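For this depiction, one protein chain was excluded, whereas all remaining protein chains were kept in their positions.
Our next item is subunit A:
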Amino acid sequence: MATFGTLSDRLTQTFSALRTKGKLSPADVDGTVREIRRALLDADVALPVVKDFTGRVRERALGDEVNKALNPAQQVVKIVNDELVTILGGEQRRLQFAKSGPTVIMLAGLQGAGKTTLAGKLAKWLKNDGHTPMLVAADLQRPNAVQQLQVVGEQAGASVYAPEPGNGVGDPVRVAKDAMKVARDKQHDVVIVDTAGRLGVDAELMKQAASIRKAVDPDEVLFVIDAMIGQDAVATAQAFQEGVDFTGVVLSKLDGDARGGAALSVASVTGRPIMFASTGEGLDDFEPFHPDRMASRILDLGDILTLIEQAQKAFDEDQARKTAEKFATDSFTLEDFLEQMQQLKNMGSIKGMLGMLPGARGMKEQLDNFDESELTRTEAIIRSMTPAERRMPKLLNGSRRLRIAKGSGTTVTEVNQLVMRFEQAAKMMKTVAKGGMPQIPGMGPLGMGGGPGARSARKAAKKKGKAGSRSGNPAKRAAEEAAKAQGGSAGGAATGSGFGLGGGGAAGNQAPSAEELEALQKFLGR
């Protein structure tokens, strides 16, 4: 991974000397603004946008709101966050549907931006909403783009209109025009037109796109742009705005580690809202865009809301409550442990998950050292136990342990370690379940005892335990490990609060979180 100092780290550094001052001089502000400028450039925000942006932040930072604030540093981060959200469009916009006849959505963008995949995702999303979308294969340029659209159409359960074989044969404008007739005849209420990728500088192809636009008179023209794009985002977006005058933007490949500064550039230069984000290769990896979360991502303040959503998707709340009860009553077994581990796996990459915590990028090194296959090994060990053993780890004598080690392809030492860790964890969780868990910001009110926060802290502790030297004396070793476990969880909590800017970031995050969660709850309850 790239080792950019993150904006939050940099600001913390810049302000560490100022902690005692409580007041910012213009020189301090200038220094900070320079750091912001750099961080935005590192996130691929276009230079003109950065200049404009830093100018506004500087003005506000020198104003009264900062100097009257208790912690000027936090206030600056808040200003930056506010400004980012403003540029990104404040709140999300929904698709505009036609009043009569089929709603036409046209997709445009550079080659490889992800238009065809997006067409499938959009179709599936609309279909789930009760629409009857039809896909139109107007990309006759790229070899076998037509087939690809047919396949994604089939996966999405949408019909595909593809009269031309593609590969350079056929007239896309004509296909688009005919498609309107077909859609009306077959009573599709949404038509999604996939067009060929084209470069902003290619005048001829831009003209073709404009002709397609004219032919289908779309209700929405979505400009699909790769989140990884660099400074060229501005030139490209402008070219497409002139060429096809798009009405909204879709940011694709947001599941990578790009900071997505392009979003800012495009929104700021064209004034068009970003409507959707595409976050994976599956047809369901598609969601409406949240400006506030994107702001946090660009600033690297962590994406707590997405983390919570993922957690909620993967964790059954009832089950979590049951687990918490089990902790409290000391009836937590290795079986539950296994179950939890599987739930954790459902949430996707643990690294990715940890990366979403605020300030987590600072722990990049630890994250990189984190070995996901450890989970698999642990799983193998538990699976090699009999159900009775899983329920009563006390049964595990020497020969049983040897059998388990052989069965799971591990060593007796590893089995021993697992059992010991489990016992410690159960003990720790018991105290935690009774007395409240180490708070991870934003995770508290969710009622997910034994949720991912606690787990990750324990995991981290486990890792540390392995690296350090161990005492030969079992009792002493246990004490040591426990101490490390404590240290681990304390460290985990510290990254949340000791992050320095946590207050500012959390304030920015928590304001929307209540309503967001409510909306989410509704969505999940549907």
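In this text, contacts are C-beta pairs under 8 Å (C-beta built on N, C-alpha and C of every residue); 3 or more make two chains touch, one makes a residue touch a chain; residues count from 1.
Throughout what follows, contacts and distances are computed from a predicted model.
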Record-based protein name (UniProt) of the chain missing from this complex, from "Cation:proton antiporter", "(Fe-S)-binding protein", "Signal recognition particle receptor FtsY" or "Acyl-CoA desaturase" = "Signal recognition particle receptor FtsY"
Chain not shown: contacting residue from A:N144, A:S331 or A:T411 | A:N144
Candidates A:A61, A:L95 or A:L110 - the one touching the absent chain = A:L110
In the whole complex, of A:G170, A:G230, A:P393 or A:G407, the residue touching the missing chain would be A:G230
Given the contact definition stated above, which residue among A:N167, A:S211, A:S384 or A:N416 touches the chain not shown here?
-> A:N167
Given the full complex, what residues of subunit A touch the hidden partner chain?
-> 1-2, 4, 38, 41-44, 46-47, 110-114, 116, 141-145, 147-148, 150-152, 155, 167, 199-202, 226, 228-233, 235-236, 239, 253, 255-259, 261-262, 281, 349, 351-352, 372
